[in-house]
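Quick one: structure below, then a few questions.
Just one protein chain is left out here, and the rest sit where they should.
This part shows chain A:
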Amino acid sequence: MLEVRNLRKEFGDFVAVDDVTFSLPQRGSLAIVGESGSGKTTTARMIAGLETASGGHILVEGEERGPGHKRQRQRQRLRSGERRARGRQIQMVFQDPYSSLDRRQRVGAAVAEAVALHQRLPADRLRARVAELLDMVGLDDRQAAALPKALSGGQRQRAAIARALAAEPQILILDEAVAALDVSIQAQILRLLADIRARTGTALLFITHDLGAVRHISDDMLVMQAGKIVEHGPVATVLADPQHPYTRRLIASVPKPGWIPRRRMDPAAAARLP
């Protein structure tokens, strides 16, 4: 459904994303893994249309999504309907739960605004739809009536997911969407996302550095290093039998049971030890 071909992004002389090609099938779940600066977030932002690609193609259901923001803005001036149609293709949940909601807007109102942008509904059906979305992500009436600052990080991220789902997108991009949350809350949100994927058929694109989360949520994964894809395959295969040395290093750096923290010692200090 989503196809990315030879995607490239340059910032001046620096190549952030280099020749990235992959596809995400309908109802699929793909994780892009890599350390900070590997170009995974830039890739996601280009796919969403928040960043202009320097080259390459992004296709949704075989149709070119346009080379990104600048050109997009010109077209938006002509047709805001097209803009919304793009919104129904791809939505995104951001890393920082504290600033991904307008701090002056109540959670229910934020979701209602998103719904109203995509469906002309009478007031009572709008309310029902908002309640349905909030219920899907596990937020109650009291939380819907609250300002974001009254909610926890996990609750805010649920609200952001509900807002994104209001557009009924075909693809949901999660840009480190659970990285800022407690481990137990992370698990809740990941379960919620898996549930949403099963119920609505929304394809998920995870951007993450957390290999543990990938195991639970994704079918396929690709590993990026310095803007390039270095490994690509089903999650189980890649994790069990990593081919590229970078992937092996990533996997080795995940704390496991029996993991003992060890400080790197400089030789002089080591020599002084008995």
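We take it that contacts are C-beta pairs under 8 Å (C-beta built on N, C-alpha and C of every residue); 3 or more make two chains touch, one makes a residue touch a chain; residues count from 1.
In this section, contacts and distances are computed from a predicted model.
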Name the absent chain by its UniProt protein name; which of "Carbon-monoxide dehydrogenase medium subunit", "Beta-hydroxyacyl-ACP dehydratase", "Ferrous iron transport protein A" or "ABC transporter permease" is it?
-> "ABC transporter permease"
Consider the whole complex, including the chain that is not shown, and state which of A:T43, A:Q91 or A:Q170 touches that chain.
-> A:Q91
Sole touch to the unshown chain from A:R104, A:R142 or A:R199: residue A:R104
Looking beyond the chains shown, say which of A:A31, A:A166 or A:L205 touches the absent one.
-> A:A166
Over the whole complex, note the residues of chain A touching the chain we left out.
-> 48-50, 76, 80, 83-87, 90-92, 94-96, 99-105, 113-114, 117-118, 160, 163-164, 166-167
